[in-house]
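With one protein chain withheld, the remaining protein chains of the complex are depicted in position.
So, chain A:
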Amino acid sequence: MPHPETWLRVTPDGLFCEPGGFFIDPVRPVARAVITHGHADHARPGHRAVLATPETLAIMRARMGEGAGATQQAMRHGEVLRQSDVAIRLVPAGHVLGSAQVVMEWRGSRAVVSGDYKRQRDATCLPFEVVPCDVFVTEATFALPVFRHPDPAHEVAKLLRSLALFPERTHVVGCYALGKCQRLITLIRAAGWDRPIHLHGAQQPLCRLYEELGVPLGELRPATVANKAELKGAIVLAPPSAIADRWARRLAEPVTALASGWMRVRQRARTRGVELPMVISDHADWDDLNRTIDEVGAPEVWVTHGRDDALVHALAGRGIRGRALHLVGLGEDEDEAVAEAPEGGAAA
């Protein structure tokens, strides 16, 4: 049985499956790409042929139009595709709508590239599925034992308590437009908030797409045309870069909140000037990373990006071989980059 090292290689363009002749989440335009999910650091424009779930393809089309790939092939969960000798499956990753792990088998050896994933419940996408494998390729965004995401319902309850305490103030929550925003809406709805939720212009297209793809979000209104009085005591969702910038001046004495796994660390919240940190992440936390690795039972784990030092150390203690891939270009989506996100620039 060939070791996956011999057929799944790290190249400057990203992970390359040699016998299948395709890349997974490549950072530069390639001939054949398999895309795990629609976040900009994984789904980049300009590939010739793209294979992904139908939802991911729809998201790519919405975000990049013609750049979403000259030919697009949709693959549903449960289908199997043979590319040369390689059997490919897409399995839910629980990260955002359409997100998938790429399961590849070649000559009896199986590798799983998980993309980004989480194990917490998310009403907007299918839950992560455990696939036993020989090599598990994982991210390590929150791979430090200080990162343990609380129950998101608890974080949303904080937001609603703050609204009760400051009923005249707009509560503006910074959240990434793809995935986090829609998950947050479902969490807020689940907590009993049935009033309209207002959106920054950048959040609207993907919310519409989610609804078209069958994720109900309740009444949404643009925040940019609303008058200030309407925004008193309202919840407004906006990109993280907009919550403390000029755009936010239209809001009524805003309380600035930010929904991100990084909000677990105070200094991160403080440097962003966040008043109400909400620890809500679409990535696996430390416990879930380790649990997932134990469940897939792979003797070897490759770490794409993030805190590979801590994760590889912890795996060694359990007799699992860890290998840091140092893939470039990943970790630029909201959760991973929120603390460094450039200010300004968010158009209304």
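Methods note: contacts are C-beta pairs under 8 Å (C-beta built on N, C-alpha and C of every residue); 3 or more make two chains touch, one makes a residue touch a chain; residues count from 1.
Everything that follows uses one rule, which is that contacts and distances are computed from a predicted model.
Enquirer: According to its UniProt entry, is the unseen chain "ABC transporter ATP-binding protein", "NADH-quinone oxidoreductase subunit I", "DNA ligase (ATP)" or "Gluconate 2-dehydrogenase subunit 3 family protein"?
Expert: Hidden chain, UniProt protein name: "DNA ligase (ATP)".
Enquirer: Looking at A:178, A:248 or A:303, which makes contact with the chain not pictured?
Expert: A:248
Enquirer: Looking beyond the chains shown, say which of A:31, A:70, A:123 or A:146 touches the absent one.
Expert: Answer from the full complex: A:146 touches the omitted chain.
Enquirer: Identify the residues of chain A touching the omitted chain, counting contacts across the whole complex.
Expert: 144-148, 150, 158, 162, 165-166, 244-246, 248-249, 253, 255-256, 264-267, 269-271, 273-277, 307, 309-310, 313-314, 317, 344
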